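I have placed the structure first, in the form of structure tokens, so that the comments after it can refer back to it.
What you see is the complex with one protein chain gone and the rest in place.
The letters A, B, C, D and E name the chains in turn, as written, and every chain counts its residues from 1.
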Amino acid sequence: MIYITRQEHFNAAHRLFSPELSDEQNLEIFGKCSNPNWHGHNYSLFVTIKGEVNPETGFLINLKTLSKIINEKIIDKVDHKNFNLEVEFMKGVLPSAENIAMYIWKELEGTIYDLGAVLHCIKLYETERNFVEYYGT
Amino acid sequence: MIYITRQEHFNAAHRLFSPELSDEQNLEIFGKCSNPNWHGHNYSLFVTIKGEVNPETGFLINLKTLSKIINEKIIDKVDHKNFNLEVEFMKGVLPSAENIAMYIWKELEGTIYDLGAVLHCIKLYETERNFVEYYGT
Amino acid sequence: MIYITRQEHFNAAHRLFSPELSDEQNLEIFGKCSNPNWHGHNYSLFVTIKGEVNPETGFLINLKTLSKIINEKIIDKVDHKNFNLEVEFMKGVLPSAENIAMYIWKELEGTIYDLGAVLHCIKLYETERNFVEYYGT
Amino acid sequence: MIYITRQEHFNAAHRLFSPELSDEQNLEIFGKCSNPNWHGHNYSLFVTIKGEVNPETGFLINLKTLSKIINEKIIDKVDHKNFNLEVEFMKGVLPSAENIAMYIWKELEGTIYDLGAVLHCIKLYETERNFVEYYGT
Amino acid sequence: MIYITRQEHFNAAHRLFSPELSDEQNLEIFGKCSNPNWHGHNYSLFVTIKGEVNPETGFLINLKTLSKIINEKIIDKVDHKNFNLEVEFMKGVLPSAENIAMYIWKELEGTIYDLGAVLHCIKLYETERNFVEYYGT
Partner (left out) sequence: MIYITRQEHFNAAHRLFSPELSDEQNLEIFGKCSNPNWHGHNYSLFVTIKGEVNPETGFLINLKTLSKIINEKIIDKVDHKNFNLEVEFMKGVLPSAENIAMYIWKELEGTIYDLGAVLHCIKLYETERNFVEYYGT
């Protein structure tokens, strides 16, 4: 069993805000992250998959293929976008780093499986010093 | 003459968009950076000042003082803010990295001078691979 | 289950030295790290906690809260301090990176639990190329 | 149980190419990585070992010892070398990052064990955004 | 006057070897860098240009344009290539980091000028701890 990881980047706007809470509650829970005029981040995304090395190629799967999939399924849909308004796969979901990681997992899991590998971890940096990891359960 | 640098971080939303241009022109010049729903960045700001070392303290000026000034004059006004809508010192200015660096210079130059040092360079990373530098002229 | 991590920094002095060993043994085991005049490091500390995402906030716990706890319980007690002489929670303990990580775990475990999460890992960089990880058992 | 990690670097040339495949197949699978004139990388290697902390020294094993072993058993044999032509411990093996990690494991496992610790993970960066991890099974 | 920088990466093989020197002299001057079986690097290239900010766009020139030029004129010709055998613009030149930086300058200077900016600096990392800078004279 080998684990391989590809790192990708994207920039996006978001706002931490729950429509089910009052403005006061939103401000109390989310602080300046609830700014109605948005703020944004350079997100850094690490996708780790695992499986057997193919003896013919020495690869689990080609990292270029993994990069292409992440770009098509995730980066093209979130880069330079607004997570609250424009990202179809997170519609109605509060775009915390935790939730973004879990919904990226859902988008990638099946495609990775079809390639003969298993999605192992989604790691998402929101800032240089804050990151989340999701292992699917 | 010694040069000292302090690095600070902030997260903000912006949109590259000129109200004097048509929507087509904005899209052509700025591409996905003109997204009307905003996007954002983790900006990394390096402020370099120069001057003589004080023989009594071994400092040009204390880097904690420099950090405090940058936070009060810049970070508190831009962190988790929208550059197009909320940053007073850039009102009416297109928030490209180039312009942000030049307007940060204007905000800091006088205060640094009052402390007995000279502002030398504002360096601003918009993404990990793109940055601008401004030396005041 | 989600894992979230906050990175913090501190600077400290230490000396690798066991009072139960002779000077020759200390020098043989610890080399220049046993220098009686001390040396020091910029330590980089990663605290990872795990638990369920709160559906109302999208958070496990707010990373600002996690940062505040790490600062109050650890950073304020070790930053710009001498590990051998001044750090209460490591009194009588040889301040190797391994031991520092294990004693930081002890300081944080209960507080994290009280917040409804579980401490997962303490990762401590002593230099850019040397780090230790402790998972509590 | 504590985990300690030492990072080392080396530069090497390689070519992804299987002699059992035709030139067309090699090009199709490996793309520009199959260039017959070679290309190369600054590899970054993280070796993680685990075990009990020695109460007398505060160490699992001294990280200087770990560094010395990695240099003698691995770095001296691969640095500024050609993986396809000159690395004895990978003779006849396609030098993908996956395979390099697995063969480095084989070279180190026994020596680490003899020191009273257990090899836990070989992590190898081939580029800044691509890395593999191997845990021995 | 503003300075903007774009960072790009490429991987290549090379060998430090002068055909005008004997094998002994090559080995004495270049050490293991003269290995006849090649070695390689992940090069990191920073291209800095300078000029006036266009008041209409807030840009010196769009960093995407700068990235495109660097890729077309340099990266496509050197990535996954052998500097001694395959890079047309360095034919007959010893591929030290110094020479690579100076020949990249020659390749880019005119194109940057045609865009209304001035090439300011080529900075090239050969390893994490070794880099060269060339300012054109």
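Following the convention adopted for this analysis, contacts are C-beta pairs under 8 Å (C-beta built on N, C-alpha and C of every residue); 3 or more make two chains touch, one makes a residue touch a chain.
Source: prediction; values computed, not measured.
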Visible chains that the absent chain touches, using the contact criterion stated earlier: B, C, E
Touch with the omitted chain, as defined above, among B:Phe59, B:Phe89 or B:Tyr135: B:Phe59
On chain B, residues whose C-beta touches the chain left out of the figure: 1-8, 48, 53, 56-60, 62-64
Touching residues (missing chain, whole complex) on chain C: 9, 11-14, 32-33, 35, 37-42, 79-82, 85-86, 127-128
Chain E residues touching the omitted chain (full complex): 16, 18, 20-21, 29-31, 93-99, 101-102, 128-135, 137
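Assume only the chains that are shown with their structure count from here on.
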Classification of the chain D:chain E interface as same or different, half of numbers criterion: same
Chain whose Cα centroid lies at the greatest distance from that of chain B: D
Remotest chain, chain C as reference, centres from CA atoms: E
Listed pair (D-E, A-B or B-E) duplicating the C-D contact set, over half by residue number: B-E
Geometric centre distance via CA averages, chain D-chain A, whole Å: 29
Averaged-CA centre spacing for the pair chain E and chain C, given as whole angstrom: 42
Residue list for chain E, restricted to those that touch at least two other chains: none
Contacting chain pairs - touch in the sense defined above: A-B, A-C, A-D, B-E, C-D, D-E
